[in-house]
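What follows is a single structure, and I will ask about it in a moment.
A protein chain is absent from this complex, but the other protein chains hold their places.
Think of it as A and B in the order they're written, each chain with its own count starting at 1.
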Amino acid sequence: MTTLAPPPQKAPPQDVRRKGVTERQRPLWLLTPGGLLMVLIILIPLVLALWISLIDLDQYTLRRWVEAPFIGLGNYVESFSSGLLNSIWISVSFSVLSTIATVPIGIAAALVTQNKYRGRALVRAVFLIPYVLPSFVVATVWRTMLQPDGVVNHWLSQIGIDGGLWLSGPRSYWALVIVEIWAAWPFIYLLSLAALQSVDHEVHEASAVDGATWWPKLRRVILPYLRGPVLLACLLATLNHINNFTLPFVLFGAPAPDDVNVMPMLVYVTSFQSLRFGLSAAMAVLSLVLIAIPLFIYLRAVRLDVHEEGGRR
Amino acid sequence: MNSRKLTALAGVSALALALAACGGGDDGGEGGAGKTLNVLIAANTQYPEEFQAWQKTISDKFKAATGADVKFETFASANDELTKIQTSVVSGSGPDVYAVGTTFTPTAYSTGAFVKLGDEEWQKIGGKEKFNPATLGISGPDEQNQVGIPWVSRPFVMAYNTDLLKAAGIEKPATTWDELTQQAKQLTKGDQFGLAIAYKDNFDPWKFVWGMSVQAGNPLVDGKTAKLQDPTVQKAYQTYFGWLTNDKVVDPAAIGWTNPQAVAAFAKGKTGYFMLTTPTAINSLEQGAVKGKWKFAVLPTVPPGATSRPANGIEAASILSGDNLLVADYSKNKDLAFEYVKLVTDQEAQLDYYKKFGNLPANAAALQTLSTDAQLEPVTEAAKKSVATPFTGAWADIQLALTNVAVQSLPDLSKGSLSPAQIDTRIADAQKAAQTSLDRAK
Partner (left out) sequence: MSTTASAEATRLLPRWMLVTITALLCVMVLVPVAYILLASLNSDVGVASGEFWPSSFSLDSYSRIWTTADLSTGIVNSLIVCAVTAVASALLGTMTAYVLVRYTFFGRLTILRGLVGLQSIPGTLMLLPVFVLFSSAGNYLGLTVIGTRWGLFLAYLTFALPFSTWVMVTYLRGLPRELEEAARTEGASTIVILWRIIIPLSLPAIVVSGIFAFLLGWNDVLFASVLTRPETHTAAVALQIFGSQQEGGALPVYSQMMAAALICAAPVVLLYLAFQRYLVGGLTAGGVK
């Protein structure tokens, strides 16, 4: 990855030098506090986690964990027979589904709050409520609402539908998706709104509605502006969905129904209920690798390095 | 021998403290002054005020006796506590004394991070004899290797609605599971149901299955072998689920109930039996419509499908339930820790705790004083007929596997049908998980 860095480097330094800053004055030391923290609290634990995934760490060896037997890839082999693939599938499908569903909602919300009107501030505030509500609050509330004799089933029965079970069995998957969508769409909304703001004023003028032609204009003029930001938003949102532990944990408890046994739940139960720390670390590392592959491809594809040309000018 | 040195040291530190203008003189306690003992216990949201008052009382008493402070840490749920134990074990620091649920004592034991109690330790806390012998059943794998000191016991019993039973012409609560099912059928009519059961609870279901199996002569674990794939276990699950699907003596909404919701349902006064409860529910029940119209009874002890217990069956009325106190091996305040344990297992402290929270004393003398209480009679009987769950580090996993069978069956239950074949597949999974865990046990 780093070997690819040099080419784009060439142009900007000249640019910089022309404007009177020599390369020697680069204040790289400004990176140290942030860098140090990330190395200390993310990278070192990550390496530790990698090592844990290679040793047989469980309740019997926990006390002298430094001496726990090294078993190489044993944990990785075992994790495939412990329902890991199924959990990955549930996690990925749940996350992608949630992201796909939140995109149109988020963009629509951004479009309707773009132009100014009386009470817009209030509407914008309302739109962000689900996002700023702590996820344990969201989960607690929805768990209460989705109980078999809770308010959702109460309403459903009034229109003649038997609600049934939302928190167990196949339907729990959809409960998880619905609640996640409810809680997460404002993220897409925020990033779309930000992107809309950066659309040039003239473009806005040109695309303002003048009758029935709003859709072609929206599609051809405005939406292209949103593509990049929304793609990034989707990526970040999907990652957040995949790693969301609080929501399924509070909604369903442990052991979770098989249908919502998402990665974080499996890892949590394996490590903190079955006390198989080595195994759970191996599972988490595997899932991290699986997530990292598409992420890496995406990161290679987009030009993260747009140095000067982005934004407003 | 070292007392002069100590006094000198104390003098110097007192001087230092005074110089540092911290105020506060030397209270001259018994060597614990300035030290703090950390105790981990379960949070109590049911009686928050009493809980705080109790903490205060104990701290004061402890301070008076030793000069040291007690600081209480609380945990929310069994999961939370396990996490706490693990992180403390791995780091070799944390609370000095843990109040650990009986079923988690084997797990805690398996970490090897708690003090094994020799004669000396037992002496420090006032002798082994002061405890109700039954409560010592899950202190360790054998007499020589005990880590858990019984603190309180919470035997499981059932509660029944005296009015409803009388109206249905039932003279006394059932003593066999078949009889119970029969009575439940009699009790179910209109908006009234025979049994209240918390099917969605994460801790209840396995207790039924374990109880029925043990009564039929299968303790679920035999040395290093899991015995979940067994006719007794099948029969237990069939009975347990059958109340809802075949006998239809349970409110269908019970599929979504956790234990508190089942309490609430029974408290409305429309249910004959509330299947799995402890004396801690007394206050909740007295707040409901059922007030004054309910009684405790010992859970049936004759396995389903039988009229008398088989020869190898055990009269298990309840799991040996409650809390043990464990002293951490890494603790630097072990003597203080045992002082604390002694204090809270004294007759007086135990009775006080019972009055505030409804947990039965583990202290034999304290328990004796309660035996005259008619309301509690079935509970004290259940306490005596409590049987310890297998003492293995794998038990937490086995418990989880047994519960999982129930969790995964809920959707089928809500459809109203659950075939024996489906149950068997899930039991097979549980058996596999249990055996894997047992194979790893050391």
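As a convention for this text, a contact is a pair of C-beta atoms (placed from the backbone, for glycine too) under 8 Å apart; a residue touches a chain by one contact, two chains touch by 3 or more.
As the structure is a computational prediction, the values presented were derived from the model and not from experiment.
Residue-wise, the contact with the chain that is not shown comes from A:231, picked out of A:71, A:96 or A:231. Contact with the chain not shown here comes from a single listed residue; of A:59, A:135 or A:261, that residue is A:135. Within the complete assembly, A:193 is the residue of A:55, A:92, A:177 or A:193 that touches the hidden chain. Contacts to the hidden chain, counted on chain B, fall at residues 42-46, 48-49, 52, 71-80, 83-84, 86-87, 90-93, 154, 201, 203, 258-261, 263-264, 267, 277-282, 284, 287, 358.
We take it that only the chains that are shown with their structure count from here on.
Centre-to-centre spacing of chain A and chain B amounts to 39 Å, using the average Cα coordinate of each chain. Across the complex, chain B meets chain A through its residues 79, 82-83, 86, 89-90, 92, 107, 110-113, 200, 202, 252-253, 255-256, 393, 396-397, 400, 403-404, 407-408, 410-412, 414, 437, 440-442.
Contact residues on chain A toward chain B in their complex (touch as defined above): 58-60, 62-63, 65, 147-149, 164-165, 167-171, 253-258, 269, 272-275, 277.
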